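Just one protein chain is left out here, and the rest sit where they should.
For reference, chains read A and B in written order, and residue numbers begin at 1 within each chain.
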Amino acid sequence: MSAFAGLLRKEWLHIRRDRRTLLVVIFMPIIQVILFGYAIRTDVSGIRLAVVDPSPDASTLELRNRFAGTDAFRVVRVLPNAGALDPLFASGAIQEAILFDGDFGNKLARGLPARVLVVVDASEPNSGSAMESYAIGVIQSYQRDIATKGGAVTIVPEARMRFNPTRASSNLFVPGLIAFVLTIISALMTAISLTREKETGTMEILLVSPLRPLEIIVGKVLAYLVIGFVSVLLVVAEARLVFAVPLQGSLFLLLAEGLLFILTSLSLGILISSRTSSQRVAMIGALAGTMLPTILLSGFIFPIESMPWPLRLISNAVPAKWFVLIARGIMLKGVGLEYLWPQTLILLAMTVVLVGAATRSFRIRLA
Amino acid sequence: MAVTIDSLVKRFGETTAVDKVTLEIAAGELFGFIGPDGAGKTTLFRILVTLLLPDAGRATVLGRDVTTDVWELRRRVGYMPGRFSLYPDLSVEENLHFFASVFGASVEAQYDLIAPIYDQLAPFKDRRAGALSGGMKQKLALCCALVHRPEILFLDEPTTGVDAVSRREFWELLARLKGTGLTIVVSTPYMDEANRCGRVALMQRGRMLGIDAPSRIAASFGRPLLRVRADRRYPLLLATREYPNAATVFPFGDVLHFTDRRDGLPPEEIARELLAYLHQRGFADAQVEATAPTIEDTFMARMGEPEKAA
Partner (left out) sequence: MTAPNEVAIEARELTRRFGSFTAVDHITFDVRVGEVFGFLGANGAGKTTAIRILTGLLSPTSGTARVAGHDVYTESEWIKRRIGYMSQKFSLYEDLTIAENIRLYGGIYDLSKDAVRDRMSRMLSRLGLEQSAGTQVRALPLGWRQKLAFSVALLHEPSIVFLDEPTSGVDPITRRQFWELIYEAAARGTTVFVTTHYMDEAEYCDRISIMVAGRIGALGTPAELKQQFGVETIDELFVRLARPTAGAA
C-alpha cells in the first residue's frame, strides 16, 4: 500500500474508533437542523394583543372578532382607554395594541375616516415589522369586505413602534449581545480554568490541602466575577458610545443585574468542569451548554414565541433568556425592578441552585 | 507508627492497581517504594494522602484513618505528586507563598526548614516556574510541600525524568531533612536510589516483592551470583546463555550477572566451570568471579515473568 493510501486508511481507522467524535459528527447535524429549523421563525404567532375600544359598537366588535379569530393574535386585554397601555407594554404583558377611534362605527357609516392606531413593541427583533403587517393585514381585509358590501370605507391604520422608534437593529441585538458575551466569558473561562488545574496536576495539591471545595469554587468565581464585571462595563460602554443604544433605565440596575448574570454563568461553568478532566472536553461542554442555547433559545435573535412549545419550555431553563428580557427592559423600555423582579428572582434562584450543585458535585477526592 | 496499611486493595476496571498491600512505616523513617511504571506506587500514595478511596482494606497515617479523617490529615501531610505540579505561570516566590497561605502558614515562619533547599532557588525567585529546569522545578516542589511543616512527607517519583546530578542533589536534601525527624515516604523507579533509604518496599503490579532494609533485601538473593566480563560483550551474552547450566544471564553495565541452575555448589566451583566453558568458546580474556547481589538482582529474581502481552 502506498504511503499516502496508508495515511488515509489510518485517519479513517482513528475516526471510526473514536466513539465520542463519531457521536458528535452524526448527531450534531441532526440536532442542529431540528433546533435551527424550529427556532428560526420569522413569522410570528400568538401575538399578545390589547384592544382599546372607547365606544364599542357593531363595527368594532366585528373587527375585534377578526383579530381574535386568527392564530396570529391572542387578545389578552380589552380596555376603554389608552391609559393602561404603558405598564402593559413595559411589563411585556402585551406586544401589540390596536386603538379604535371614538365613535368608530358612526364614522364608518357616515363615510368619514375612521382611525385605527396600531402600536407595536419594537424591542423584539424580527417581530416588530411582522406584527405590524399582520395587524394591518387584518384591518385591510375587513376594509375590503365592507367595501364589497357597498359603501366607502376609510380606515386609517397608523403604526407606531414603541421603544424602538427608529427600529435600529443594534438596539435589538445589543442587549442580547451583552448576555451572549458574558456567558462566553464566564462559563467558558471557569470551565477552562478548572480543567487546566486538573490537567497540569495542580488540582491534586489543592485537593490535598485544607482548602474546602467551597473555598476553591468561590475563589475561582470571585476572580472571574471581577473580570466579568469589567466586560459588562466595556460592552455597555461600547453599546452606548459606538452603537448609540439608548439606556432609558437605570445604569446601576443594569450593572447589578449584569453581575448577577455573570454569577449564574460562572456557576454553570463550574458545574460543567466539575465533571470533566480535560480542557478540550470542558470547552466543548461549555460551548454546547451555554453558547448554543444562548444563541438559539434566549430570544436574543429568534423570537421565543414563534417556537414550538417544547422549545419554549426549554428556553426557560436558559439563564440568558431571562437576562435578555432584563437588559431589553432596562435599556429600551426604561423599566426598573418593579417590572423586572420576577426575572431577577428567577436568575437569583438559578444561581443558588447552580452554585449548590457545583459544590455538591465537586469531588474532594480523585475517585 | 506513622503509616499503617492493612490489606489495601484498589481496582480500576479490570486492573488491580494495589493488590492486598500490608506494611508499616515508623515515624522518622526514610522509606522508599521501588518499582517500575504501573507498579501501583502512585495509586497507593493517592490513597494514603486521602485522594482516593480504597476498594478494600484499611490505612492510617499519623494514627488517623485515611478515609474518615480527611481534613485532619490534609493539614498535617505534605504531598508532592509526580510531574511537577506547580503553577507554571507563577514565579518561584509566588508559588511558595501560595502554598504556604493555603495551609495558613507563612514562608518566614517555616524558613529554617526549607532554607537549605530554597537557598539554591533564591537567585531565581522571580522566574516563572515553567521556565525552570527539571532539577530546579523539583526542588521548588519540595519546598512547596514542606512550607507548612508537615509531620510526614509523601513524594511521588520526585526524581523521574531528571538528570543524574539533580537526582543526587535531591537525595542529599532528603537525607538532611530526615535529620529533622520528619517521616519521608518516597517512590522511585530507579533501583539504585533504593540504597538511599532506610527501608524499602519493592513493588511490581500492585504487589510487594519484599519489604526490608536495602542491604538485607539484596542479601536475601539466596543464590550464588557471578560477575562475568569480556571484551566482546554481545557475543559473550549469547555464549553464556547457551551454557547448559545457566539459569539467568543478565547484562549489568559492563558485566553480566550469572546464576547457575544447580543448587548447593560453592561459587568458586561454578566460576571455574563457567570460565572453562568460556575459554573453550573462544573468550580468552573472560573473567568470572563471585559478586554481591544488588537490590536490582533481587527485584528481578522475585518479579517473575514480565507481564504477558495479551
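Going forward, a contact is a pair of C-beta atoms (placed from the backbone, for glycine too) under 8 Å apart; a residue touches a chain by one contact, two chains touch by 3 or more.
Keep in mind it's a predicted model, so treat the numbers as computed, not measured.
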item	value
Visible chains that the absent chain touches, using the contact criterion stated earlier	A, B
Hidden partner chain, touching residue among B:V66, B:M80 or B:L132	B:L132
Given B:E169, B:D212 or B:E273, the one touching the chain that is not displayed	B:E169
Positions on subunit B where the hidden chain makes contact	35-38, 120, 123-124, 127, 132-136, 160-166, 168-169, 189-192, 204, 233-234, 237, 250-254, 296, 299-300, 303, 306-307, 309-310
Absent-chain interface as seen on subunit A, which is shown	1-3, 5-7, 9-10, 13-14, 17-18
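One rule holds for everything that comes next: only the chains that are shown with their structure count from here on.
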item	value
Distance from subunit B to subunit A - Cα centre to Cα centre, in angstrom	59
In the complex, subunit B residues that touch subunit A	46, 49-53, 70-71, 74-75, 77, 79, 81-88, 99, 102-104, 144
Subunit B contact footprint on subunit A (complex, rising order)	200-202, 204-211, 364-367
